[in-house]
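Here is chain A:
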Amino acid sequence: MEILVASAIGAMTAAGVYLILRIRTFAVVLGMTMLSYAINVFLFSTGRLVIGAAPILDNYAENPTYTDPLPQALVLTAIVISFGMTAVVVMMALGAFIEGGDDRIDMPDDDRIMPDLRTVEDEEARDSVAQPAKSQPVGNEVGS
Partner candidate 1 sequence: MLRRLFPHPLLSALLVLIWMLLVNRFAWGSLVFAVIIGITVPLLTAPYWPDRPRVSGLGRILSYIGMVIWDIVVANVQVARIVLFLPNKDLRPAFIVIPLRLKSPEAITVLAGTITLTPGTVSCDCSEDGHALLVHCLHAPDPDAVRDDIKARYEQRLVEIFE
Partner candidate 2 sequence: MNHWIIAPVLLPALMGALIILWMRHDLFLQRVFGLIATGLLLFVSIYLLWLASDGDVRVYRLGNWRAPFGIVLMLDRLAAIMLTLTSILALVVQLYAFGSGWDRKGWHFHALWQFQLMGIGGAFLTGDAFNLFVFFEVLLIASYGLMIHGGGPMRLRAGVQYIAYNLAGSTLFLGALGAIYAATGTLNMADLALRVAEMSPDDTALLRTGAVLLMLVFAVKAAIFPLHFWLPSTYANAPGPTAALFAIMSKVGVYAIIRFFTLVFPQDSVVETIATDLLLPAALFTLALGQIAVAGTRSLTRMAAYAAIASIGTLMISVARFSPEGLSAGLYYMIHSTLATGALFLVVDLIAARRGGDVWLRLRPAIKNTGIVSALFFTTAIAIAGLPPLSGFIGKLLILDATAEDPWMGWIWGTILITSLFAIVGFGRAGSMLFWKSHTLDPEPGNDTDEGPRPAPGPIPTKLDTDEQIQDVADSASPGLAFTSVFMLLGCLAMLTLAAGPVTQYLSDTTTQMLTPQLYIESVIEQQEGARP
């Protein structure tokens, strides 16, 4: 059984990782979902695998055995949180799509690249060509 669970965790992780490395938000969201499945199962399995021993106290049973309830509680919290996160990322992906017109996840080049790096003086020279009349310094030449 352990080998099944472990390999399932591995498979879901691999799928998740592959998908989050794609360039469209939808695939990334799918990947996140897969990863969160994988991690939830992993976290759950830290209580080790026990079958038929749900941690619901049975006052009538003799020598009842229960599985470790703590990881379950942790996973519950994790599920809820990752749901909230997924909801936000989906909404935001949609927003970015509507605003930006495509659903790529990479930042467009305009985010960080300007045409060419120039010195202040180059910029100013270029500027005074563009607006010859206005670029006279008004600062205060000596001697007026």
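Simple rule for what comes next: a contact is a pair of C-beta atoms (placed from the backbone, for glycine too) under 8 Å apart; a residue touches a chain by one contact, two chains touch by 3 or more; residues count from 1.
Selection rule, in plain terms: all candidates are chains of the complex that A comes from, given by their letters.
Because the structure is predicted, anything quoted here is derived from the model rather than measured.
Chemist: Only one of 1 or 2 touches chain A in this complex; which?
Modeler: My answer, from the options 1 or 2, is 2.
Chemist: Spell out the part of chain A that touches candidate 2 in their complex, as residue ranges.
Modeler: Chain A reaches candidate 2 through residues 20, 25, 28, 32, 35-36, 38-40, 42-43, 45-46, 70-71, 74, 77-78, 81-82, 84-86, 88-89, 92-93, 95-96, 99-101, 105, 107-108, 110-114, 117, 120, 123-124, 127, 131, 134-139.
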